[in-house]
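Yeah, one chain of the complex is gone here, protein chain that is, but the others are all in their spots.
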Amino acid sequence: MSDMILHGGLILLVLAVAITTVVTRDTFAAITAYVVYGLLLGLAWVALGSIDVALTEAALGSGITGALLLRAASILRHTEEAAESKRPGRLARWAAGLVCAGVTVGLITVVVLLPEPAPSLAPVAMESLAATQVGNPVTGVLLAYRAWDTFLETVVLVLGLVAIWGLTPDRLWGGRPGQLNLVERDGVLAFLARLLVPVGLMAGIYLFWVGADEPGGKFQGGTILAAMWMLMILAGLSDAPRVSGVWVRWAVIAGPLTFLLVGALGWFGSTGLFAYPPGLAKPFIILIEAASTLSIGATLCLLVIGPPQRPADS
Amino acid sequence: MSLLVDIFSVVMISAGAFFFLAGSIGMLRFPTVLCRLHALTKADNLGLGFIALGVMPLVEWPFGPLKLALIWALVMLSSASVSQLIAISLRKQGRKGP
Partner (left out) sequence: MNGFLLVAAGFIVLTVALGLVRIFRGSEDADRMMAIQLLGTGGIAVMLVLAGAGAGTPALDVALTLSLLTAFASVAFVKNSGKPPSDSDR
């Protein structure tokens, strides 16, 4: 009863902001609305009790995606007028609206007609959790029961990075992304970056570490590391790395490579691929998570700052 | 004793919520962008400070209150810096006054 204001307020606000995102004409306002929508969804997830999802939504879904959209919008700014003049005709828009309405009604029906209690694998997952030696069931699912899927997710990030680097013009290959940001030694931004980034680094490492037993883990920790690196680049305290740099490439593949090596170890020490040797699950999980946090941080930052725009010797 | 602590929490959190309301009303009513920025950052910081104080007795000692203090310090730092950055960017666009 007393949570009605909270839940009702969040529902109305999420709907209003989502509609604003779609309806507004100004791109900057639409991106802001989308970031706000992501933050509100994070709040909603906490209100529903899923803290892991809330962390990922707030960090990845609104922060990093917002930065990505901003960059895309600024690059595409000069094409906006041409795109505006080619809006789809009335028939197409009505058809799209009907399909969206149909999908919405379908989803609502499915959720409302779910059997009570809803079928769930959660109790089964919790039963075997003790064997994995981690306390957070989400980590257990991601890294023990479905390690193969999580490994492929980390590979997908690397593939995305390769695809973005593939957009580099030939003569700039191996160079640095973005324009050079000059640092004002006494400026506000440099001050903020100098104080915030060390705290952010610690917070990112803390979130990865605590993810074994409490909500957190490598995606959340890595995203914070990526945001802190981007903050340093924006403040001019550090230049964007050359994409041909050896350490950059090692940082990006360290995670998937560690994951694969530990998984392959399962062929020798246990029953098969991605099976941990009994009793040694937790140290291997921590190893995988540590390497992946570094990789996810590096890869996400490189994904957002984009392909090289300056030659390698600048 | 526990009742006193509860009363303290209720009073602090209510004060914090009041300041959030004051900040939002300021945002609705102030005439210019810089005034609205001022209302937003100052009132919300104060509101957050009161709420952090009020929640301190309710979380696990010792790391709970420490985290609360850290979060409040981070928000103070970042909102002060960001409001300066927004104001600087407005000035670069040519606005002279508030």
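Which chain is which? They are A and B, in the order written, and residues in each are numbered from 1.
Note that in this section a residue touches a chain if its C-beta (ideal position, glycine included) is under 8 Å from a C-beta of that chain, and two chains touch if they have at least 3 such contacts.
Keep in mind it's a predicted model, so treat the numbers as computed, not measured.
From the options A:77, A:93 or A:194, the residue with contact to the chain not on display is A:77.
Even with one chain removed from view, chain B keeps its contact list with that chain: residues 6, 9-10, 13-14, 16-17, 20-21, 23-25, 27-28, 33, 36-37, 40-41, 44-45, 47-48, 51-52, 54-55, 58-60, 63-64, 67-68, 70-71, 74-75, 77-79, 81-83, 85-86, 89-90, 93.
By the touch definition given at the top, chain A reaches the unshown chain through residues 1-10, 12-13, 16-17, 20, 24, 28-29, 32-33, 35-36, 39-40, 42-43, 46-47, 49, 51, 54-55, 58-59, 62-63, 66-67, 70-71, 73-78, 169, 172, 179, 189, 192, 196, 199-200, 203, 207, 210, 214-216, 220, 224, 227-228, 230-231, 234-235, 309.
Operating definition for what follows: only the chains that are shown with their structure count from here on.
Work out the mean CA point of chain A and of chain B, and you get 27 Å between them. Within the complex formed with chain B, the chain A residues making contact are 188-189, 191-192, 195-196, 199.
Residues 70, 74, 77-78, 81-82, 84-85, 88 of chain B are the ones that touch chain A when the two sit in their complex.
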